[in-house]
Structure formats: structure tokens, C-alpha cells
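Here the complex is missing one protein chain, while the rest keep their positions.
What follows is subunit A.
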Amino acid sequence: MLWLALVFPEWPLQARFRTRDGTRPLAVSQGQRVIALDAIALAQGVRVGQRLADALALAPDLVIRSREPAAETAALQDAAGCALHFTPHVSLDDDALLLELSGSLKLFGGLDTLLRTLQRTLAAAGFESVSACAPTPRAARWLALGAPGQRVRNVAALPGALAPLPLEVTGAGSGALLPLRDAGLRTLGELMALPRSALALRDAGPLLTLLDQALGRRPDLRVDHSAPPRLDSRIELPVPRQDSDVLLFAASRLFSAACARLAAAQSGVGECALELEHEGQPPTVLTLRTGQPTRDPRVLAGLAREHLARIALPAPVAALRLQATDWLLMPGRSRDLFGAQAPSLAETRAAAALLVERLRARLGHDKVHALSGSADPRPECAQQPAEPGAARPGQARTRRPLWLLTEPEALAERDGQPWRHGPLHCLEDSERIEAGWWDGLDAPLAANEALRDYRIAIGPRQEVLWIYREHHPPHRWYLHGVFG
């Protein structure tokens, strides 16, 4: 067994402020006292335990949020979602995460690589962590708190590794620790050196149980964290902001956490909703559609960027919330024998669908379309705008122009010849199109009816045009297409 404990320094602060951009000092309070603060606040003289009034006197632009256990739980679950990508055995332990890694080392290329990737994934989601490894979960946690970075691989080395740690890492209440401290005990090593009977007399029984679990002498069962296949996470901004760079930065944290979670479930999302919450106003909802299921944070961030560029926000944004309920299974691909792989057909299709959605996000839905053919012989009805990917091929016809005018252009007539900046010289043969009468069977001459003789004509600048003459009187000439 190899347990990794992840401890988040200043956890109440990390949980409340997922976007720490280092512009203003931040702190979290509980009962009018500061309980967690960031480096800027520390540099300005704010300390843990200070009263809020004192802290504000030292750092006037300090942003203070009260501690919120619900937000801490939600944030820890987000972090656990990221960790699930690396092992299925993740358990929540107050404000820390415990991961059992023995089955994952080979897949992720050893402990060093795995730890680096894990730290990077968590950092992208907005979490800073320190860690330690040990054969038992409790020892890993204690080491992460007291001596971060330690790696103990076997049980025999545990007593030696734990010995220098202070008693406070056990998390036992001050009621249990005070008598021991009074007896001059400071470290776990000193505690372990004492006879057990003497300790039992000093009410240290519960502490001994913890110590036995840490040393692997007693079972310490952990429950794997399981999360429902649903995304719903929220990030508050330190101060309400409107500039899209700040919003995208916060959104990218949500996307990174969500995508790590999706990777763990071998799933992707085809659609998700990014809610931008305003103070005292209904939220602005951006619906991000990817066309194909995805779990790439850059794809989602790219779509969000296009949406933000297009809309005008009614008010500054106080918080962002990402929701996605429909998860689609997205199995991974095995690596090719020689590493690099050409994009598969499915990948090209996914990229093709994504391109359409990305273009539509900025330009508008009907600005991007395909052409679908139809069997209608009228030239203007031979193609219709269609949903990309759902277009039908049409019938091929030779001697047809590449470009069609939206509205036929009426032509003048001189000496019995059509005229457009000069006489138009018609080629011999013509194509008669007689169609559309079915659109208005009851009317004698329906508006959509086409009864035309089409000809290819050469204009004065040698341009080749497609013109027609109405069959009905007054036999007017029209320009309908250009041979591009």
C-alpha cells in the first residue's frame, strides 16, 4: 500500500478564493478573528488570530470573507474530482485528501511523474497543496502536515520518520494533548518511547489508537470517495469584476477541475452551462456547445472566450458556476506502437463539429451553414442552406453558372438583343426550365412559376453570364448567374 496525503495550506482561504491573482490581500475570518490569510496580507502585517478591525487598520484594502464550511466541502470535492483521475481510491479526510497510489504508479510513469502531474492538475483548478507518502493513510497525513515532501515506502521505517513530528500533527484536541505537554512531551518520538501503561494512566488512550493506526499496527479503513456523474461547481471572485480576462481566468479553473473529473470517468460533455452570477440580478447564462463530447479545458475556454467577446454583461460578475448534467462516454485511445498517431476519422469529425460551434459562437448561428441539394429544377431552389453535417448532395448539371444572383436582374433590350453595359451575345442552344406550377395550381399564373428559356451569353468584357427570357409576354430578359 502506498498512501499519498494532500494537505492544502490555509485551506479556508483556498476554498473561498479559488482565483488568487495576487492583486489584493485576502483573508478569511471566523467570529471576528482572522483564521487564514495569503502572502500579501502576511507581508502587510496581518496575522492569524488578529481581530478584523486590527487587520483592516494594517491592510485597508484587505478582502475578508467569513468562513463557510459548505464552500470548503464543495471545494474539497472538486479537488477530489481532480485526484480521481489518478486513482479510484480517493478519500476525504477533514480538509485533506488521501490517495492510495500503489496501482497507479506504472500507468503514470512512476511516483515523481505522477506527483508532478497531480500538482499541475490541482494548480490548474486553483488548489495549492503539499504532500507526503507513507504505507498508512494516517502516517501520510501526519507527515504531510509536519514534514511535507517526505516519502516513506515501508512500515519498518515509519517509527523513525514519525519520531521528530510534533504532537499537534495528530489533530487530537488540546484536552488530550495538554497533560502530555505538561509532562514535557513534545514529539511523537518521545511519546513512543514511553511505556503504554503509563500513557493509559494519563488519558492518552485515543491518541495511542491513532498512533497504532499510523504505525500500521491497527487497521485504518477508508471509504472511497464517489461522486455522481454530474458537474456543478462554483467559484466566487474576490471582488465583482467585468473584464473578460479575469472571468476567463476564473472559468479556466472550473474547466480544469471539470475536465479532470471527466477524464476520471472516461466521459465528456457535449454541452455545459456557464452561469455568470451578478449581485441583485438574474445570472447571465452562456451555453457552451462543443458539437462532439469533449474533456479538453482549452476547447471549453475557447468557446467561453468567443461568447464573452460577443455579449455585453449587464453588471459585474460576482461568481461563476459551471453545470453539466449529460455526460457521454468517451473511451480513450491506446497509443500507437510508434508514439505519434494520425488523427482518426472520429477525431477529424469531432474537430469539424467543434469548428462549426466555435464559428457560430462568435458570428451567429445562421452565418455558418452548409448547402443541401434538392431535386427542384428551378435553379434558385436547387440548393438550400442546411445544418453542417446534414447536407445532401445535389444533382450535377453541366452548363450551369457557379454563382447565382439572389434576385434575377432585369436586363434592358436593344434591337431584340439583351443589353448589359453593352450587347450580350447569346450562344446557340438554350435550356428551357418549366417548373413551379405546382406551387399555385389554382392560380392562372403563380408567382413561383418558372417558365424560362436559359441561355449562356457573352458580355462586352467577355464575361460569361447566364441569362433567361420569360416565356410569357412581355418576354423580358433577366440575368440570373455568372460563370465564375
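Just so we're on the same page, contacts are C-beta pairs under 8 Å (C-beta built on N, C-alpha and C of every residue); 3 or more make two chains touch, one makes a residue touch a chain; residues count from 1.
Note that contacts and distances are computed from a predicted model.
The unshown chain of the complex is recorded in UniProt as "SOS cell division inhibitor SulA", chosen from "Tripartite tricarboxylate transporter TctB family protein", "DNA-directed RNA polymerase sigma-70 factor", "SOS cell division inhibitor SulA" or "Integral membrane protein". Contact with the omitted chain, checked across A:A161, A:V269 or A:L465, is made by A:L465.
From the options A:L111, A:A172, A:L328 or A:L404, the residue with contact to the chain not on display is A:L404. Although one chain is not drawn, the whole complex shows that of A:T209, A:Q266 or A:Q395 it is A:Q395 that touches it. Remark: the residues of subunit A touching the chain excluded from display are 343, 345, 348-349, 351-352, 354-356, 358-359, 362-363, 367-373, 379, 382-383, 385, 388, 391-406, 422-423, 425, 427-428, 458-465, 481-484.
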